[in-house]
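Only a single protein chain was left out; the remaining protein chains are all shown in position.
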């Protein structure tokens, strides 16, 4: 075979040699194509796996860790939460609406293929500067696409985040997380086992969509990808809704052995992964696969990424039952093959064998790379950059308003208003809260969920920044009263073949691992998206964390708005923050630099536990974590219906007002409870400082007794609300 | 009371409607779109969602579902029909209600709380509200922009067929309070005989405080009360 | 085989927000356009068997399903498919 062929299919010369050894012969072109996608970064995790192995993945709550279509965590009462996050970055750059829509469709399939009914979608998004027309086009398209799919299928999109930054220009990030609920007894897995059991393709017909999609996601975006346009698929949420109902009905009927969605690399990955997990083989006749187009080759059928399809292995004899369920929903279900004992993925066309590959060669035997790492030059330089000289250039009140109106801090209601965030009528805390909370029907429990990642922190200090992504997610959950349970992640980075990028990856993962360990939130799955670069420029390292938590008693859910005047405002944690990597520094000085404050995860864990215990005692009226923009911004955010008067003591006004430092929570209590809370804090060994009280129509802040700012809450809200609509309508 | 909720392929609020009725003590039944009879029911609800993906036009394909023929017949005979959101769209497509629902004026899908003014309380759907009362019921649609020609609009208003109007917080109907560009801020209308109501806002989403409010309760309870009265005194 | 090419447009009197949005976008991009109206274009392929009363059938289909006469107009052309 000509080297050109395997190289075009994405294999290196060494990888091709390895294929020959595993096969014991020269592969044919179809086989090479199959190895090409299965060994792509996207499907094989060949560079990231050695690093990901360091994540803690166990805990008493974990029912299913990484390796399946989604993770599963126990929430008691025989119920479990299923969740997973995935990226659809590159397709969204090419066709924002369809790219984002199919991203939602794909992640939902990952969840219902486990037997869970999806109950929520979350959507972390990253774009280039909001001032640019191209960014606006992408934002409009992506948001419309997420809504278009999620709204239509009837699953609420309840949380997410949106950041704008230079580094995402040309390479936006569109991550999507789905959360589902199931009863333990209905857990389904992606395995093919039981020799002689049939293998069925169900759902949409196969067309030439997205061929090369998987390999395509593993190469940098370039002018050339414009030409690979067929890589974009069109989603059909209506079809998926029917597919979801049919699959859930089928799983609960007990007629099936295994089920898996066809995601990246379609029929190829689903069949060999199911066989491999079941220590089985699969024979499939491709001429039986229902097609939408004529003249498709075996290669095209195997690599098609047509959406809304599943591979199902029912128990032998249950074929008719499967067909009947699908027909009732107006869908096709067709037997295309059977499970075998020999461990081979054997493909036939009209009875003729066209490919024959040991299934495990495609999965377990994929190459692993230990890429070299190198600390980038910027790291030490930016860390050492002194920020002492930074002085306010205008009044603090004006600064606050500018911050509140800056694209990263401004309200994202323009986005989430376009999402049905209530369908299902379970949404207790809607978007706009620190984390979303959904009730679990039939119990008094709720599920908290959030996605977070401050990529600027990760860029400046990948280890600390990586850990902080987990901290932020956890503190968001704690603020609504949910105990953090576990995480999923979507690790968006640049080209891992560059040692500096791989260093970021390794460091960030190490930070995440450490934080997960200390905060007791194991990793149950996730997704790696590498090669996020445009013309050689990498995005900021963006390891998005999706975390779920449990609210034991829905009546104790806490909101992030002052509930009434006269509440005591308390701060858990350090009073002062740092300008390092802060929004203030970026916005007013145009600088992203500095050494992040030292991180003490154990201390943070103690605070989070303390906060949860206060909530359990029903002592907390409202709570909100301090993130971008620091104390002043957090206060302004809490002051929706009611202002606040606050005074703080300390040295540096800017750091006190706008400095950032995670692990801090602003909360309010009834005046009569303030003493008790202080006592409990002392007992727990955490620091709680009284800052002031809620009331009035303005945010007023004094530092060392001097009034620094007084801004009407109406003005705060106006600037917060008007930024996105102004730019995007 | 025998309540039937029609489930079209692509409906997605049918379970919410079902749960809402159950919260209020009723035991509604799901009706599959392929059924051909709604005999014996006291109320038919066409729920929200995206029937048939809402492809082509919202509600356009659902209107040809087998069950709709009998729903139309049922309505003509005076049976109570409530169409919520997609259900409203289906009711206009099949001609049980006049007008049409176009894309929201700013082209965005909108999910938000919405103030409504109750214009009529002499209906089985609204008897427990106060006339002119301002209530809050969320909207959730991309195509809720109620459109009708001038003559039709005049007729609607003259016959008092407008049941709910979008208003601002203070109860005034104005541009600000109109989320989607509907003519005369129309959020819900009833047919001339008062037995078919279509509305874009979702009352089933506000029957429990914990998920956002209770202003939708009285709509459902009005229907129950009307039914009880009918049982007691005959039609 | 026959192909019917159907266009469905909003009635003149009906506001077309989508069209105006595109119009605005084009203008802000510096293009000189007066007005944009957006409708639908559908291609319906008919089997040989339908040839005889294709026109009649297409009118029926357009009237019943493809357009909503309350807000839209339609027109179509039949052509022999190559």
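Letters A, B and C mark the chains as written, and numbering starts fresh at 1 in each.
Just so we're on the same page, contacts are C-beta pairs under 8 Å (C-beta built on N, C-alpha and C of every residue); 3 or more make two chains touch, one makes a residue touch a chain.
Everything numeric here is computed off the predicted structure, so don't read it as measured data.
The chain not displayed here makes contact, within the full complex, with A, B, C. From the options A:57, A:87 or A:306, the residue with contact to the chain not on display is A:306. One chain is missing from the display, and on subunit B it is touched by residues 52-53, 55-56, 61, 64.
Seen from subunit A, the chain kept out of the figure touches residues 94-95, 98, 204, 207-209, 229-230, 232-236, 238-239, 292-293, 306-307, 330. Not every partner is drawn; the one left out touches subunit C at residues 1, 7-9, 19, 22, 25-26, 29, 31-47, 49-50, 57, 60-61, 64-66.
Definition applied: only the chains that are shown with their structure count from here on.
The touch graph of these protein chains is an open line. Remark: subunit A and subunit C have CA centroids separated by 41 Å (rounded to whole angstrom). A straight line joining the Cα centres of subunit A and subunit B is 36 Å long.
Multi-chain contact residues of subunit C (touching two or more other chains): none found. For subunit B, the set of residues that touch two or more other chains comprises 106.
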